[in-house]
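Working notes for the structure below.
What you see is part of a larger complex, with each chain still in position.
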């Protein structure tokens, strides 16, 4: 068995030999190839991830566990994380997306938390193409069928179409769960003399080598060597969730791991390494679904809907009886002993005996060369699309509103149960999702953001803008941001210009997080999102969680009322670089996006928070895709009322109406609160731009569109 | 009022409905595992909650309808006890033959989750005392197989017996095809048995039972039941 | 003895088969205009122990009426064979 065919590099093999003091045997080689793959080891990005700020006053658990946790008050925490399932979804969209949802739910469960809400970030190829339809249908059904059945509401998400995802769609799954802070389960709490118990579905050959598969480009030859497709069983997952939570409630779970990439090997060696114990697994005891599985296949199988629990010997019978009640397999497959070994036994023989810490944590980092792309200048130079729309301003608004990226997404989220668990106060369709926290009467605000086009033009400011967009949305609605999770979707890091983009994007995100005091508590990296024909745009995605103490503090969007004054806060114009306008009218992002300005952002957030708290506005919406024009249109549509807007003609109309970037928002303010509103925004650009009323949206000198027409465009038949 | 919520493997609205009856009418709720043989003594109302019992595999509600507790649920119903099946619970009631009919996939062939307007057809059942016939209420729907089916003759007979309690309708209360989200025959969203003590309902009243959730139309159902029980309606 | 019961479950004539109709439409869209009709059903392959073939068939029929088939909307056909044949 050649280590190179398993994807290990020379340097890595040498490190293994040195760490073991001998050559690895075949089983061990398989284990190392998976555990030291990009997907499991983060060997290309560990250095970058250190840039993220991880501390904050609400952080209970930072990166390094199955999910991060923030304090949501009164002894309760929110555990959350986002993860990619891109490669599996490219190959088998339905099962790929479904098992992505299932996997992230188990990550949350592993913290002892009850999975409470999911979100999905979906990136598809060009709209209308047959392959896009096939992939998006399968992916959306996969997300829906799994989440609906398991009873975790899908409460929001992000959907974007761009030709760069033609061959390589992205599926990012986010989940959040609630946990009592005195019941948090960790990987680091196992002690010698305890038992490793495997609960859930029997093990088959599913997804073996999935981690390695996710760590290379989707070349045709990898498509043929692809792992056996993982099949999701949401019913089994529901039983597993209830069973594990019942065991947590009974206080018998010492430690718990989901079985993700790397299966038993990954979960057991992680507990061993983090807890500082040895784990001895007897592979014969693993309940199997298939005959003739080799030891390494059992050890690496990624069969879904399984959890590994570490429990005390005295509790075994109780654990078995609870599993039996839920109709789940339960097998004691190993034990913890003192030391730092990861040992696998099969038919009486030791087939693996390696240091647990070596397997799980000591893959040498790679530092790929980084070079700014040759075509960066070309990307950043403006093109001919910087002119007034040929068919007029009304047509421009209608075209943007009906473009799949910015149109109504209810055709997607109505296929998802977004209400089960009855916590959804403001569901999908709004800039932020609001959930109640039943145990303490407070509210969680969630956003998911991504802006691949701006990241393509300037990854640093694109990355910062992505984070800032999320934070602005949360603060505008009155939430206090608690923490962030992110998924870094990029092509291969092995090409210097691509690595540069990755590095810059992370630097931009980290800078925004640090300046705006938003700690990163968990995340995921998905590289090699490319094929021989195309590669994805740099697509970092963030999910940010905020807290709202009471509904009094919550400022909704889409609540214009007759007579309200409209204010635009922030600079009057934005940039067209990487904007929705460009995307629709030239198909190609070009130019230099607005650079990140920490002082401005902070000044904005401070005032936005006061605006929500002081209740001096009826409705607020930060400007995002499509700029001022689409923000006005969406507020009008959601409110069911028009407005008359009169813009200061000094700014260039294009960047005024369709420019994006930087901290900007529109507010609807009742006349008697206008003075108070302006007082709060003193020292920040603020302009009164119009008045709510009527049944059309008119911008003097530019456009006049009946509400009906806006709705029609946005809803798309 | 004492409520028994039956929990099947895969039920996922069990806690929701328990929460709704607790906060709206202060009911005392017991969760009853499907493998139990008997309902708790003194039960006033049995709820079969929504969800995906047995994953909706084979046919929605088929396996749950054969579970052990259902024998006692049937006995309870035949002695006049109140039974309410919501969504998957309605599917279970038809599979258990406690209500006539069967469910087919929505005509859109997709799962649908959104608020939905319903016209109340009867205000003389234990479940709908607090409504007015003809009133339009809004309950969320969330299902993949909600197309109620029964063959023509039986359907006519059932209509004649006034067993339909809720129909999908426009916000103005018209029963039209456009207002029908799933293709259910005669826009049927909810119906009772001949005795009037077993109600099957595809929409979710428990998702519309608190002001914070945006609608309290569903709370009227819990209040109706509670009033009926207090009034000595219990068997 | 071990038997294999192959069970086809389909909707009764007259019950609207929406899935079938949708597949028919997709096939037409893909250019298969020659397709006249599509009906969708379920296929269950049940492996069971029984004394002889007729016992196996009786058992399978009992399962159908007990659980596997909803006779309000569905019909079925059943083939029972000795395993390995």
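Should a chain be cited, it is by its letter among A, B and C, assigned in written order, with residues numbered from 1 in that chain.
Everything below uses one rule, namely that a residue touches a chain if its C-beta (ideal position, glycine included) is under 8 Å from a C-beta of that chain, and two chains touch if they have at least 3 such contacts.
Just so it is clear, the structure is predicted and the values come from calculations on it, not from any experiment.
If each kind of chain appears just once in the picture, what does the full set look like as a formula?
Stoichiometry (whole structure file, shown labels): A x1, B x1, C x2.
We take it that only the chains that are shown with their structure count from here on.
Taking the mean of the CA coordinates per chain, how far is chain A from chain B in Å?
Chain centroid spacing, chain A to chain B, equals 36 Å.
Just give me the whole-number Å value for how far the CA centre of chain A lies from that of chain C.
Whole-Å distance between the two chain centres: 42.
From the mean C-alpha coordinate of chain B to that of chain C, what's the distance rounded to whole Å?
30
Identify all positions of chain C at which a residue touches two or more other chains, and write them in rising order.
Residues of chain C touching two or more partner chains: there are none.
Return the residues of chain B touching two or more other chains; collapse runs of consecutive numbers into ranges.
none
Write out the stretch or stretches of chain A touching chain B in their complex.
141, 144-145, 148-151, 233-236, 238-239, 325-327, 410, 413-422, 424-425, 436, 438, 551
Any idea which chain B residues touch chain A in the complex?
9-10, 12-13, 15-16, 19-20, 33, 50-52, 54-57, 110-114, 140, 142, 144, 204, 206-207, 210, 212-214
Help me check something: in the complex, which residues belonging to chain B touch chain C?
Touching chain C from chain B are residues 58-59, 62-63, 66, 95, 100-102, 104-105, 107, 109, 147, 149-151, 183.
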